[in-house]
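All protein chains but one are shown in place.
By written order: A, B and C. Residues from 1 in each chain.
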Amino acid sequence: MIYKMLDRYSVRTDLALEEKERFESDHVEVPGVILEEDYDAQSEIRITKVKIETENGAKIMGKPAGTYLTMEAPNMSVPDEDYHREISKKVATYLNKLMEGMELPDRQDLSVLIVGLGNRQVTPDALGPNVVDNLVVTRHIVKEYGKYAMGMEHANQVSAIVPGVMGQTGMESVEIIKGVVDQIKPDLIIAVDALAARNTRRLHRTIQIADTGIHPGAGVGNHRSGLNKETLGVPVIGIGVPTVVDAATIVSDTMENLIHSMEESQILKGVGEALSTYNEAEKYELIKKLISPHLNGMFVTPKDVDEMIKQISFTISEAMNILFNSEVPA
Amino acid sequence: MIYKMLDRYSVRTDLALEEKERFESDHVEVPGVILEEDYDAQSEIRITKVKIETENGAKIMGKPAGTYLTMEAPNMSVPDEDYHREISKKVATYLNKLMEGMELPDRQDLSVLIVGLGNRQVTPDALGPNVVDNLVVTRHIVKEYGKYAMGMEHANQVSAIVPGVMGQTGMESVEIIKGVVDQIKPDLIIAVDALAARNTRRLHRTIQIADTGIHPGAGVGNHRSGLNKETLGVPVIGIGVPTVVDAATIVSDTMENLIHSMEESQILKGVGEALSTYNEAEKYELIKKLISPHLNGMFVTPKDVDEMIKQISFTISEAMNILFNSEVPA
Amino acid sequence: MIYKMLDRYSVRTDLALEEKERFESDHVEVPGVILEEDYDAQSEIRITKVKIETENGAKIMGKPAGTYLTMEAPNMSVPDEDYHREISKKVATYLNKLMEGMELPDRQDLSVLIVGLGNRQVTPDALGPNVVDNLVVTRHIVKEYGKYAMGMEHANQVSAIVPGVMGQTGMESVEIIKGVVDQIKPDLIIAVDALAARNTRRLHRTIQIADTGIHPGAGVGNHRSGLNKETLGVPVIGIGVPTVVDAATIVSDTMENLIHSMEESQILKGVGEALSTYNEAEKYELIKKLISPHLNGMFVTPKDVDEMIKQISFTISEAMNILFNSEVPA
Partner (left out) sequence: MIYKMLDRYSVRTDLALEEKERFESDHVEVPGVILEEDYDAQSEIRITKVKIETENGAKIMGKPAGTYLTMEAPNMSVPDEDYHREISKKVATYLNKLMEGMELPDRQDLSVLIVGLGNRQVTPDALGPNVVDNLVVTRHIVKEYGKYAMGMEHANQVSAIVPGVMGQTGMESVEIIKGVVDQIKPDLIIAVDALAARNTRRLHRTIQIADTGIHPGAGVGNHRSGLNKETLGVPVIGIGVPTVVDAATIVSDTMENLIHSMEESQILKGVGEALSTYNEAEKYELIKKLISPHLNGMFVTPKDVDEMIKQISFTISEAMNILFNSEVPA
């Protein structure tokens, strides 16, 4: 089908869930990939766990093997303090679950480096920097005064950095972070980034937490190297929120809709068949014509992106403040 | 044709030039609308003047009668200080020409209020606020010390305001500006706003200057009331730069491309004909299905929108600083 | 005494409480001024009410007649969410009390304009703009959909504006606000501003709420016209937080300390007497020499002013969100 071609050439999603859905829509089972769902009717929060278990599954999915938790809530971008507190707690819980599956040292005296990826100057890409702005960092205090001075038996050391983007620094994010990691040797890195989704309905309503870090192609800007245990030498959890859809994806979706409509239409029933007679080369030519080259490097985002980024970045900061800075009973 | 329908239901451009081009592409003359073009090969700056002379022309164009100057330069978003200085001077010159056509008091002792429309928190909508940030305002100095204290025979009084957007203020921009105008009674208002274009190629490469002010539907956010002599009691010049394309427009353009491709295709030649048998209601239903409701309130913008906004807002500020703050020889 | 002279020539405080304390330190009763204190030992919050009842009292105090509530809490600048929530509620309560003393229309269907005074670009002056950033504005929603659409029997209309400072706008804040007030005709204005204190201990630990609005000389920047019922035609409540001390005040305080030390010193006991032989003119000359002219336009502020402004502006926003946007039982 023509939209398969479009998919291959242009559709991009950073959500493992959406990648999985593509195969489901074709009724294709992906070997080595497990899906679990959980829905809380009261809070309307849906948790989906995509577990990529094999290298083959990773290849088909185009994402590294590992666990991807997706939390979806329709009201995530609505300003309701209590509701956001609830989501923050859930995020903290799921972060904690992921951490239990990783080989970490004593989890009450962890050194965690939180990385806010993205460009502070471009609103939909400012999620990471905004999350860092609201974090309570403690590493310098614990190092200076010790945990007892803080009245605590255990104390995590939280540090944070906003590396900026290549156009501002002349460096890849991974270069900066690798350097910092070599200096402060954290036990765990949590990298927060704005993601690209395939479906506009997911924007600002979805949080993905993955134990695979951040991989190339994720994010609004393109990171060319992944942030993961291989590149940084330390386990990396990636937290992402889809804030944009690639402009080419929007177009591709509409094409798909058009063709479905044609197939269903009595009058146009011949069109789908006609299209199916196209050979690969012809289809590729058609696609090249249709997707304007000017759409490269363009993204789609909602007008109220500022409010959404503000809400959801605060929710994620709070999740980490809860997880790492609440006193652990001795 | 189906794309006509799409046009009617969804395509939006704030550029008079693009509105005019639509009719040209259909080989339709618009009565009461005059087009003049001027191209400077060396600087690659193209000036187009669309003059809507009659009420009928205004109705067809969907824009108020008046003069719309459009300056296009391919390198407008490239950081080259000297080139930007040249564009600033051109903008100053054309602003001045427009002002000569308006009934203004002595043009060396003008009181000008510059309005930076848009939302500072959403990068592609921050053009107006950014322009105001770089302006040299002088009204308070002239009022306090007089123009002689400034060593000048004549002195314009430049004031500036960033009214914010409705979601931040609870007020329409026009309410705030009307109030300020009633207080300080300027001779002229210049309102700067980010615009929506139809074509991604025009983003950040085009400046439109119009003696008709800002009209409803212009801008990235929707202003519900126009800013013009009728609403404010003072002549209003609108300066706009297209920074986004409506998501629905992108889709519509691609649909158009698809249909053209189908018409040209031997295999698919039947489709165009089939579509032409659709009646109005059927077409409208098809369109409604195709344009996802989730695209409402979504826009398309380039990833490097931050750099572009920075460059072009500085260029426009400089134009006004040159025009209003350079000493006029006695 | 010499420090009296210094007081007269240079010391400035925007806090009625500090003005009152000056007279107390001299054991002087100010006629027409009443002081009430209330201290909550558990929350460590001290409420002081200075009521200036007569024109004579106003003249002596250098502040307009009216009620000035001062809330002091030592931990106001410490990031503790629950504690700040408690302070927000107290501020809401005291705002409400002040409003009960004013002649306002039905207090469940009020139109309130909140004004964020000050310069967003200068950290200690950014209190007002930061407060507005966190407000929930509702006027546009109530106007568009009506209060029933919001599921409420009553609905206040909250609007907000950040007028900027004269160096950015070329206009006095009062000109902009007067214009807006004439357009939207609110029942009440609440103006938030950063204040100058006399004592560094009060910085970021004190909130003053006054039914007299904002008067000339208040704030970090100098507003030349007051914001009050006389200038705006609408009652104005002023909310202020001291964020700076005038540089000249710091110097004056130290001089005072020096002279006290000298008086207490056996060795230096002659100095105080010597100083007291100075006549007025001689004293004034001495003062002029001592206070460096370069201190004009300089202020003193703590290094962590960013954290303090962030905390306290959020607390004040929340107070107004609680007061105006919580549903009132029918």
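Definition applied: contacts are C-beta pairs under 8 Å (C-beta built on N, C-alpha and C of every residue); 3 or more make two chains touch, one makes a residue touch a chain.
Being a predicted model, the structure only gives us computed values, none of them experimental.
> Using the touch definition from the header, name the shown chains in contact with the chain that isn't displayed.
Computed over the complete complex, the missing chain touches A, C.
> Given the contact definition stated above, which residue among A:T48, A:Q157 or A:T301 touches the chain not shown here?
Selected residue, touching the omitted chain: A:Q157.
> Of the listed residues A:T48, A:T67, A:T123 or A:T138, which contacts the missing chain in the full complex?
Hidden-chain contact among the options goes to A:T138.
> Pick out which of A:V180, A:L227, A:A247 or A:A319 touches the chain that's been left out of the picture.
Spelled out, the listed residue whose C-beta touches the missing chain is A:V180.
> List every residue of subunit A that touches the chain not included in the displayed model.
132-133, 137-141, 157-164, 166-172, 175-176, 178-184
> Hey, which subunit C residues sit against the chain that's not shown?
These residues touch the chain not displayed: 119, 121-123, 125, 167, 199-201, 220-221, 247, 250-251, 253-255, 257-258, 261-262, 267-268, 270-271, 274-275, 277-278, 282, 286, 289-292, 294-295, 297-307.
As a convention for this text, only the chains that are shown with their structure count from here on.
> Just the number, please: Cα centre separation of subunit B and subunit C in whole Å.
Taking the mean C-alpha position of each chain, the two centres sit 42 Å apart.
> Calculate how many whole Å lie between the centre of subunit A and the centre of subunit C, each centre taken as the average of the chain's C-alpha atoms.
44
> For subunit A and subunit B, let me know how many angstrom lie between their CA-based centres, rounded off.
35
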